[in-house]
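Note that one protein chain is taken out, while the other chains of the complex remain in position.
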Amino acid sequence: EELFVPLFSYRTGPFAGSGIPIANGMHDYLTMLNERDGGINGVKIRVGECETGYDTQKGVECYEQVKSEGALVISPYSTGITLQVIPKASVDKIPVLSMAYGLSAAAEGNTFPWVFNPPNTYWDGASAIVTDIANREGGAENLKGKKIGYIFLDAGYGREPIPLLEQMSSDMGFELLQYPVPGKEMQNQSSQWLNIRRDRPDYMIMWGWGAMSPTAVKEATKIRYNMENFYGIWWSGGNDDAAAGGEAAKGYRTLNFHGVGSDFGVIQDIKKYVVDAGKSQVDPAKFADNLYNRGVYNSMLIAEGIRRAQELTGKTVIDAVDMRSGLENLDITEARLKEIGMEGFALPMKLSCEDHSGHHKVYVVEWDGKDWKKAGDWFSPDVDMVKPLLKKAAADYAESNAPWPERTEACLN
Amino acid sequence: MDFLYAILIDPFVQMVELPDFLLQVLWEGFVAGVLYALIALGFVLIFKASGVFNFAQGIMVVFAGLTLVGLHEKGVPAYLALILTIGVMGVLALAVERFVMRPLVNQPDIILLMSTIGLTYFLIGFGEFIFGGEPKQMITEELGLPTGSTAFEIGDGGLLILQHIDIAAAVIAIIMVGCLAVFFNKTRIGRALRAVADDHQAALSVGISLNQIWAIVWFAAGIVALTTGIMWGARSDVSFALEIIALKALPVLILGGFTSIPGAIVGGLIIGIGEKIGEIYWGPLVGGGIESWLAYMIALIFLLFRPQGLFGERIIERV
Amino acid sequence: MNARIKHVELHAEDDGLNPGDVMLKLDNVSLAFGGVKAISDISFDILKGEIRAIIGPNGAGKTSMLNVINGFYHPQQGVITFRGQARSRMQPYEAAASGIARTFQNVALFKGMSTLDNIMSGRTLKMHKNFFWQVLNVGPARNEEIEHRLKVEEIIDFLEIQHIRKTPVGKLPYGLQKRVELGRALAMEPDLLLLDEPMAGMNLEEKEDMSRFILDVNSQMGTTIALIEHDMGVVMDISDRVVVLDYGRKIGDGSPEDVKNNQDVIDAYLGVSH
Amino acid sequence: MLYRESGQYKTSYIADQAIFPIREDRIGMMIIGAIALAIPFVASDFFLNAIMTPFLILALAAIGLNILTGYAGQLSLGTGAFMGVGAYSCYKLTTIFPDVNIVILVLLSGFFSAGIGVIFGLPSLRIKGLYLAVTTLAAQFFLEWCFIRIPWLYNYNSSGAIEVPERRGFGDIVLTGPAAGAMTQYFVVLAIVVVVTFAVKNIVRGRIGRQWMMIRDMDIAAELMGVRPLTAKLSAFAVSSYLCGVAGAMFIFFYLGAAEPSAFSITLSFQILFMVILGGLGSLVGSFFGAAFIWGLPIVLRAGLPAMGIDINAETVFHVATMIVGALIIFFLIVEPHGLARLWSLAKEKMRVWPFPYG
Partner (left out) sequence: MSTSVSTQAATQPNILEVNNIEVIYDHVILVLKGVSLVVPEGGIVALLGANGAGKSTTLKAISNLLRSERGEVTKGSIEFEGKRIEAQTANELVRRGCIQVMEGRHCFGHLTVEENLLTGAFTRRDGNAAIKRDIEMVYNYFPRLRERRTSLAGYTSGGEQQMTAIGRALMSRPKMILLDEPSMGLAPQLQEEIFEIIKKLNEQEGVSFLLAEQNTNIALRYATYGYILESGRIVMDGAAKDLRENEDVKEFYLGVGGEGRRSFKNVKHYKRRKRWLA
């Protein structure tokens, strides 16, 4: 009688720098629910971590393992792993929750009934960054002739937004320069940054993760790149990532979609029930930092999904198929956020059968040398541009992976 | 024609047009080369002394760096941590000698190579077990190493930026090589080392104490690893991701010849500078990223002409 | 000898040479390594069917001479004529293909393989069945293997090493290794067999056996033999003609008797006690 | 006397050259065969999918490397990349010929990696020993780079990964893709591995295998005996890469189901190398032992350590498992440098002289 929620984590290896805060945040929120509420509607959550080391093959091994143990939902925590488990999950009937990562096209719920990527896709992220740049330049038309550099982890993750960036480059007339960073050379980016120095792009966008991000920030300061023009996707916003550049990294910007710091009810509860009770692995100095909170946010989605599934089915002990409906019918309102102590921490969000992402609002944070500071209001990515493209991408995916199954799952909302 | 132009002419045009940038590229290559050379040096020490290709050298670099930083994180003052780390490397040397090398005396090269890969796994597991798996920042300032950078104006508007830590790395590498050369030229030990590398059993039979010699060289390699770890850690963080970069030492080593200390240095510089120049000026023609294999190709081409590397010992073939 | 050897059909290919004709001829061959002159301007010949001994002090260039003959070293000067074909350099496997086999001073067996496989390896050049038959191991490939196995078993019988057929040779005592090596060379059914100190490290009894084998190979199979050996007793007893080297030069050539009484040879090599 | 050869006389060389000339070995093989056939009916899908199938595939890759390193004595650190060539070839082949049975394509894809293997084997004519490692490393990194930088190889997928499409065969059974059954895939892999292993066994005990061993044990002498280093070495590269290519294709098509280029990284090369060394250089059974050990041990440790109450953290288990694997590798090398296969034959030797301690 338990709800088995596996966490694919990487507390070791070159990606541990980003993996540890995420894993802690995810783990601690679920533990907090167990400690404070005795689980969800009286059923305890069993949290099982499986170490992937951000390695796709290990991820698949973990997938097989948790599948055999009856996992409710898969959070691969890697775009690469997500891509690999998507086809399997639809056959095995286990929902995949890739929160703000993974395959952007999976937002098309009709093509990908088993995959969820709220609150935003990478394509939303890319469009949001370009939107912010455009705003600073005084309008999208001023981007014409500008050079925007894109430095990315050369893996499923970093490649994901490229089609969109290319599309935007041709639509808006800016030049897109690509600087791939191979996974095994993340800590040795001097060539990429030499090239950047030569090419002098006006803006830099980074899709970095693990040891790649701090190295990139450091290299950027070395070539004296103007940090205010350097944007990271939300995942490149670890506190350590920016701190690696020291004072000189001031001005580095990343996207975000949840609160930073510990001034929220939910974070206080975690502190009280988990951290102070010695049930967390988190280093007190790193408690409630940016990526930790993101882990909390992710677990909240899982918990809410379970709750919704319980509501829908009337069972307390649900299975993976129920979980899918729960996620599909997520509707986290302002009121609900308040109940769970997340007022001001996140925006309300809602998913539907067609839209498994929601393309919600984001905001920009800026590094002030010590911590992340909010640098502007919540704003929406260019949903009108992104959505049709996603639709097309989903169709392409289904075609190239023929025979891709038609959606058979009933839509409950 | 265009293609030939792009390969044969254009890169040089670029070099001439932006001389400051070329200098920067050379400098970056040089610094990378020095660091490769330092790793290679550790390999050479052990290879020279036992014929063992110590695959674990790369991991020893990380392990030493992690120990240093880890101790500091646990509240040990920087210099004390440094001394303790040297001690840890000493213990490691003794342990390796006792539990790996001694029981495997007189085994074929490949077995010894494998055992060092086993050691690599062990050290990765052990290091992460103790210090955790996340990258750590090197305690550069605490150790009194220079930080910051100096920029030189070159021509009109040109800029050459030198990181102080890189300059320090180059200086320390040179000093280190000097010391090692002296150490090896103390003929008695130096000769004994080479004898061991040739034939373990014969070395035993003339009374060379393998145990002692191995402990010494592994310790020396440990010190080299620590130095490398500090220098490299100062450039990027200390984490096990460095281990893969350490593989680059292999082409360096092969280029220089497995047994040659100057070879390690020259090889390191050739590879470091060669791959940087290649990547920056020719890489874009094929989509970039050629750095990941260029070093090996350079080494391979050299080998075709000199199968024993630039400074390596002749390969003896006789019947 | 005995009946057993009779049906061993190990004989040299018919090359049109009669016993006594010149089979191998070296003309003014020189070989140097850096400053070391291993062979200086040496000429001599080997006649078909004879046992030709090469002797000389250590480092005189005897092994180098064999290495030159079978293409492992390439002389800087001189011509080598084998069965009428002159050449100045060739690859070792070409020499092997043209019928020259040898044993080595420092046993050069294939250490990881069994005695049987080592001797089978001497048949390499005689086996031709292609890859695909081998994969299937049926029909031709299998028959070929069995056919050669028969020959090899004959050699094993001949050398009396049946009991170590399947032992990895690396573990055999030195003397047996030498014998296996001879077997391997014999398996090539060579016209010319080069033996480099085949009896080093053997006791008397074993030397007697080895002499017997060599003589048998020579007389029964008609194989021409060039032999390096330091045991003068053996050399004088079994060889037809002897060439003596010293410091890379030839200092004597002729019948064992001639050589034994040649003052240069006595000074350089034999010493007084012989 | 539990295991005795004495009393079993061979009356023909054919019998003597059978693969299992000794009765006890034959019985043992039959038992193993029976178990292999019975496993799917008793084991869980997880066991089949995550343990047995990859074990068999990796054993084949290990055999491939064993040909090159164990039999022909050429050290290679590029196995992973050669497996990758097989996988990508198979992917392209099935894209181009979607209707051809995937098993045939898997077997064909090996030829592509054989070709690449031969090209990278060329330097081995001049470069030897550890120095050769650099050539194979060059192959490893260059090919890995190709897998990333040549989008044609992965059909221009934006993710840069290959996704195994669904393929049917043998009467419309789903063989590959997410819908394929664990048991089906296991049997297909088992069949391929068994057949190929027997073929390899035939090669290594024949003329070609002997030539490889000659080159390995003493290349100079081999040459003086008429072996052409060119053909011997390159054929070893070809056969080895062929096997690795087939293994690589199976690894993706019957196990992972999709792959990023990083699946064929140097880590994989080392993993295979370990299997070979630990199993025993120059031993085919050894390759199976090695694969079982290297593949199984971490799984067992990861499942076993928490069960023994050693620790609970996933990553600590991981670290401890890494440590133990490293230590065990060293331990086994010390106990028997010639690998598990040798340990096995020593055990047989012991059984042979039993009840005496030695003979």
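Order as written gives the chain letters A, B, C and D; numbering starts at 1 within each chain.
One rule holds in what follows: contacts are C-beta pairs under 8 Å (C-beta built on N, C-alpha and C of every residue); 3 or more make two chains touch, one makes a residue touch a chain.
Everything quoted here is computed from the prediction, not taken from an experiment.
Although one chain is omitted from the display, it touches the following shown chains in the full assembly: B, C, D. From the options B:Val34, B:Ile124, B:Leu180 or B:Leu210, the residue with contact to the chain not on display is B:Leu210. For chain C, the residues touching the chain absent from view are 1-2, 33, 36, 56-60, 63, 105-106, 171-176, 197, 200-209, 211-212, 215-216, 230-234, 237-238, 269-271, 273-274. Against the chain not displayed here, chain D makes contact via residues 346, 349-350, 353, 358-359. If you put the missing chain back, the residues of chain B touching it would be 105-106, 187-188, 191-192, 194-195, 197-212, 313-314, 316, 318.
In the analysis below, only the chains that are shown with their structure count from here on.
Here the chain at the heart of the shown protein, by mean C-alpha position, is D. Set side by side, A-D and B-D show the greater C-beta contact count at B-D.
Note: centroid distance chain A to chain D, computed from Cα atoms, is 38 Å. With each centre defined as the average position of its C-alpha atoms, the distance from chain B to chain C rounds to 49 Å. Each of residues 148, 220-221, 224, 315, 319 in chain D touches at least two other chains. Contacts with at least two other chains are made by residues 10-12, 154, 180, 182, 184 of chain A. Taken together, the chain C residues at the contact with chain D in this complex read 70-72, 91-93, 95-97, 101-102, 104, 108-113, 117, 120-125, 127, 129, 131, 134-137, 141-142, 144-146, 149-150, 153, 184, 188. On the chain A side of its complex with chain B, the touching residues are 10-14, 16-17, 19-20, 154, 179-180, 182, 184-188, 190-191, 194-195, 197-198, 210-211, 214-215, 218, 222-224, 240, 244.
On the side of chain D, the complex with chain B involves touching residues 69, 75, 123, 126-131, 133-135, 137-138, 141-142, 144-145, 148-149, 220-221, 224, 266, 270, 273-274, 277-278, 281, 315-316, 319-330, 333-334, 337.
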